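Only one protein chain is missing; all other protein chains are in place.
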Amino acid sequence: MTALLRLENVTKRFGGLVAVDSMNLDVHHGEALGIVGPNGSGKTTLYNVISGVYVPDEGKVLFEGADITRVPIYRRSPMGMGRTFQIPRPFASASVRENVAVGAMFGSLADKLSVDQSLEMADHYLEVMGISEHRDKPAGNLTPVEKKLMEMARAFAMKPKLLLMDEAMAGMHPKDIDGIVSLMKRIQREEGVAVISMVEHIMRAVKGFADRVVVIHQGRKLVDAPTAEALSDQRVVDVYLGRPNVEESDATS
Amino acid sequence: MLLEQLAGNLTQGLLLGAVYGVATMGLSLIFGVLRVVNVGHGAFIMAGAFITYWLFVLLGLPPPAAIPIALVIGIALGLVFFYLIMRRLIGAPELATLLATFAIGILLEEVAKVLWGSEFRGFNWALGKIALPITVIPLTKLYAFLGAIAIAVLVYLWFKKTRAGTAIRTVVEDAEGARVCGVNVGRVYGTSFAVGIGLTVMSGVLLTMFIPVGINPYMGAGYTLKAFVIAVLGGLTSPWGAFYAGLIFGLVENGSYTLFSLLPNVEPFALTRFLSFAILLGLLLWKPTGLLGGK
Partner (left out) sequence: MAAPRWSGLMKYLPLLPVYAAYIILLLLGLYLPGMWQMVALVLFYAAVGQAFNVFIGMTRYVDFGYVAFIALGSYGMAIAISRLAAFPQLGVGIIAIGLILGVVMAVLLSIAVGGVALRLRGAYFAIATIGVSEGFRYFIDGAKIWGGSEGIIFSRQLKEVFGPTANSLSTFWADVLVLLIAIVAAFVTIHYMRTRVGYALTALREDEDAAKVMGINVTKYKIIAFVTSAAFAGLIGASAWALKTTYVFPADVFLITYTVEAIVIVMLGGAGTLLGPVVGGLVYGLSKYWLAIALPGYQLLIFAPALLVIIVTFPQGIVGVVKRKVKGTALERYIV
């Protein structure tokens, strides 16, 4: 079966700096993948290439077999690609309900949903996320955790096949993180959405959530393996404890 | 003779271009530091023009003497507007600052109209002409040109050598980083705005040295458009870019005027102004970062 998302030899440079280096990556339908890497490892660039913010200098991005390397950002959503941001970006003056409805309206079901149906779908996801009580408040008035939940509701309302989650857990209380992770896992399973979660080193979140982990270092894949295996891999330990010879180890999976 | 005329026009264009360049430096400075588009730009040029006029007519001061006075008045105006209005709009959506600078410009124009009426004024400060290899130009225009160059150099030195100038450059690069390094970003904003306005008002003096007629409260509008074309051409955030772009613009403007005069049944002055707008649109579409770099 074709991979949902496939990166073939993707390279992205900024001036002389190679942010992503000949990256090959497959993401499968319904999979929960964690991409782990310290700051500067190139994972944000990778995200931006997948979501269309950057066009790679070399290589291809394939979604469900189709070449989307140069497809503009706004066309990726109807195809089934959703994304959240590290720091939530709500449409502040619109209500929470309207925010989430936007996801439904312009997502993968864009042509099939009326405005009213989108609002109903928004209600559904607000309930799933547990923030129904804030439905009519301006999104800008929510607490950071609530904004995060709303952001996720909005992303799921897009009915994506692939969801890119950007550092979902940074800066939050461990209790909140646990709650959100299990929520995400549940929805991901129920909806069959492939989720790529991008984290720097919040190991708990990754362990609770990801079936498979890809560790990125200096623009290249260091490890690509099921979670348990990856986390006990010596190279991963080296990257996080900063042993000087790490640069020499090559990307293998 | 056509070639002579063209050469003469182009030279004048270059001279005027330097003045245009200085007139735009303030605009680029304000945008570069504060990310504010000073839509009322032309009104401040008008202020400089009137300052020159009144100093000349009432006190007999020759325009070059008005330059430092205009700078001081301009900086004062800039400080007033910054602390009264612009400072409260830091972080506000773009619409707010656009409308604010727009309203400030209108306010200046209306105050001028109420004070001095809307009729056109001019003064006569002729010093004779000087003969250059290709053409003859009035001395006053030459002085305006030299003044513009001098100011550009001084501004350059100010940026490079003084604490204030360096602080400004760091904020343009990276405001957050500068703040972390202890730069008082709020004060930099105020200084930049004030200096930017000061430069603009001062350029009004140079402009009247070049064109000592047609001074009226609404004279700024045309210059605002030109300034934007030049600023975009020069890279919108870079005062140097603005200066060089001014030179280019001056050349193009005068050159095109000559060309349009050759065409039958058109009004060359109006068409030249239309050309500025067309150039602006073209630039914004294809090279919004300017031909000469900058951010």
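Note that the chains are named A and B in the order they appear, and that numbering of residues resets to 1 at the start of each chain.
Note that in this section a contact is a pair of C-beta atoms (placed from the backbone, for glycine too) under 8 Å apart; a residue touches a chain by one contact, two chains touch by 3 or more.
Owing to the predicted nature of the structure, the values given are computational and were not obtained by experimental measurement.
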Among A:6, A:43 or A:76, residue touching the chain not depicted: A:76
Which of B:98, B:146, B:175 or B:211 contacts the chain that the document leaves out: B:98
Touching residue (missing chain; options B:28, B:140, B:191 or B:276): B:276
Selected residue (touches chain absent from view) among B:89, B:137, B:164 or B:211: B:89
Interface residues of chain B (partner: the chain not displayed): 31, 35, 37, 39, 85, 88-89, 92-96, 98-100, 102-104, 106-107, 109-111, 113-114, 221-222, 224-225, 228-229, 232, 260, 265-271, 273-274, 276-278, 280-281, 284-285, 288
Residues in chain A touching the chain absent from view: 51, 72-78, 83, 85, 89-94, 97-98, 101-103, 105-107, 110, 115-116, 119, 135-136, 154, 158
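Rule of thumb we're sticking to: only the chains that are shown with their structure count from here on.
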Separation of chain A from chain B, taking each centre as the mean of its C-alpha atoms, in whole Å: 48
